[in-house]
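Each remark here refers to the structure printed beneath this line.
Complex shown without one protein chain; remaining protein chains in place.
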Amino acid sequence: MTLGEIIKTLDCRVVAGNTNLDAKVRTGCGCDLMSDVLAFIKPGAILLTGLNNPQVVRTAEIAEIRIVCFVRGKQPSQELITLARESGITLLTTSLPMFEACGKLYMNGLSGYDE
Amino acid sequence: MTLATIIENLGLEVKSASGDLTHEITGAYVSDLLSDVMANSKEGQLWVTLQVHPNIVAVATLKDLAGIILVNGREAEKETIERAEEEKIPLMTTRLATFQLAGKLYGLLGEC
Partner (left out) sequence: MDAEKAITKVQELVYEIKVNQVMVTDVITVSPHNLMSELRVLLHDKRISGVPVVEGTTLVGLVSIEDFVKCLSEGKMNNLVRDRMSRDVITLYDDEPLVRAVQEFDRRGYGRFPVISRENGALVGVITKGDIIRGLLKRIEIDYHEEEIHRYRASYFFEDIIADKTTLIFQYKVTGKDFSRAGRTSSGLKKTLRRMGIPPKIIRRIAIATYEAEMNIVVFTDGGEITAQVTPREIRVEAVDSGPGIPDIKKAMEPGFSTAPDWVRDLGFGAGMGLTNIRKCADTMHLESTVGKGTRLEIAVQLNGAVKHDSGDHH
């Protein structure tokens, strides 16, 4: 899927980062535990998370994740947005809970990482 | 759709079946943060998580959740399984990652 399709599917708001809507997203990862993100996520994935603290952006930076989507309407702090801008990470928010967000993306053809 | 049908369709491994597997499942809650589940999950939902700590059973009991699915090949701690047996909380595991499991489950339950 493209970033644009994801934004449309999850009715996302873009809170930081570039809006190259044609950017390709290869796979998804829904996770609130950053060690698991570090251990399993593939570069080029979108990270969906209910965790809302600066470590999300740090983890994304370390694991080479360019797009992070906060689920269930979590609004990232200004500190987090600044950190994301510095690291060139795109931040999205959706009001959908994690289950529905993962489900809709999966049903729209975004596969998980071990497929 | 009953929990037993979901278990069969998704090929889940059952770790504790002392609870009610005929329960009709209408929704799920996906989260690895206990406080989030405490605050936002709803009665009767299936809980999908990476957490294996015995406290997850306590949370599921308190919130009247229909069961817990541990994803990404996580093994439940022995004490977690014991508590699930006692509290009659169905406990399942899967090799699938959260994203895929949630995706497939979402497909099974239909758009809710």
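What to note about this one:
A and B are the chain letters, set down in written order, and residue numbers restart from 1 in every chain.
Everything that follows uses one rule, which is that a residue touches a chain if its C-beta (ideal position, glycine included) is under 8 Å from a C-beta of that chain, and two chains touch if they have at least 3 such contacts.
This structure is a prediction, so every number in the text was calculated from the model and none was measured.
If you put the hidden chain back, the residue from A:7, A:25 or A:63 that touches it is A:63. Among A:2, A:35 or A:75, only A:35 touches the chain left out of the display.
Residues touching the missing chain, restricted to chain A, are 18-20, 22, 32-36, 38-39, 49, 51, 53-56, 58-59, 61-64, 79, 87 (touch as defined at the top). Of the residues in chain B, those that touch the hidden partner chain are 32-36, 50-53, 55, 74-75, 77.
Everything below uses one rule, namely that only the chains that are shown with their structure count from here on.
Contact residues of chain B toward chain A in the complex are 27-33, 36, 40, 48, 50-51, 72, 96-100, 102-107, 111-112. Within the complex, the chain A residues that touch chain B are 27-33, 36, 40, 48, 50-51, 72, 97-100, 102-107, 111-115.
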